[in-house]
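Comments concern the structure below.
The other protein chains are all here in position, but one chain of the complex has been omitted.
And then chain A:
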Amino acid sequence: MHRNLPQNKEALLKSYTTRLKEDVKSMLENFEEIIKLAKGENDSQLNRMTQIEQDTFEMQVRAANIVRAGESLMKLVSDIKQYLILNDFPSVNEAITQNSKLFRTKQQECDQKLMSLRDDIAADLYDLEDEYFTSIYK
């Protein structure tokens, strides 16, 4: 798979890996931070209510971050699928050969049918021409 990939393709694949790692890491970190906030060990000089508000807000942001990372993972999955579909040349070649085989057999069938039809019609036409030209109605 990695034999002769051009530079940018290689970079793209690497970026997929880093995206995966970053998203998972972001999920974990944000979760840890939420847990830490829930423990509430950090004493600061802020007013308590302000502190609580800030914590609430921070938790929401971190939760949203987790969701974002999840969506980003879904996007990554879709991107990888797309990449695979667009760059999987062996399977495309297989599909092409299959298609061409299918169409070739279809063509042969059609040709055979047409030929038999033509033969029938030619034979009939011969008889009809005979009949027409020997008849008195011309």
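Keep this in mind: a residue touches a chain if its C-beta (ideal position, glycine included) is under 8 Å from a C-beta of that chain, and two chains touch if they have at least 3 such contacts; residues count from 1.
To be clear about the criterion, contacts and distances are computed from a predicted model.
The subunit not displayed here is recorded in UniProt as "Mediator of RNA polymerase II transcription subunit 17", chosen from "Gamma-secretase subunit APH1-like", "GPI transamidase component PIG-U", "Mediator of RNA polymerase II transcription subunit 17" or "CTLH/CRA C-terminal to lish motif domain-containing protein". Across A:Thr17, A:Thr56 or A:Gln112, the single residue that touches the chain missing here is A:Thr56. Within the whole complex, the absent chain has one touching residue among A:Glu10, A:Glu32 or A:Asp130, and that is A:Asp130.
Among A:Ala11, A:Val24 or A:Val92, only A:Val92 touches the chain that is left out of the view.
Chain A meets the missing chain through residues 34, 37-38, 40, 48-49, 52-53, 55-56, 59-60, 62-64, 66-67, 70-71, 74, 78, 81-83, 85-86, 91-92, 95-96, 99, 118-119, 121-122, 125-126, 129-130, 133-134, 136, 138.
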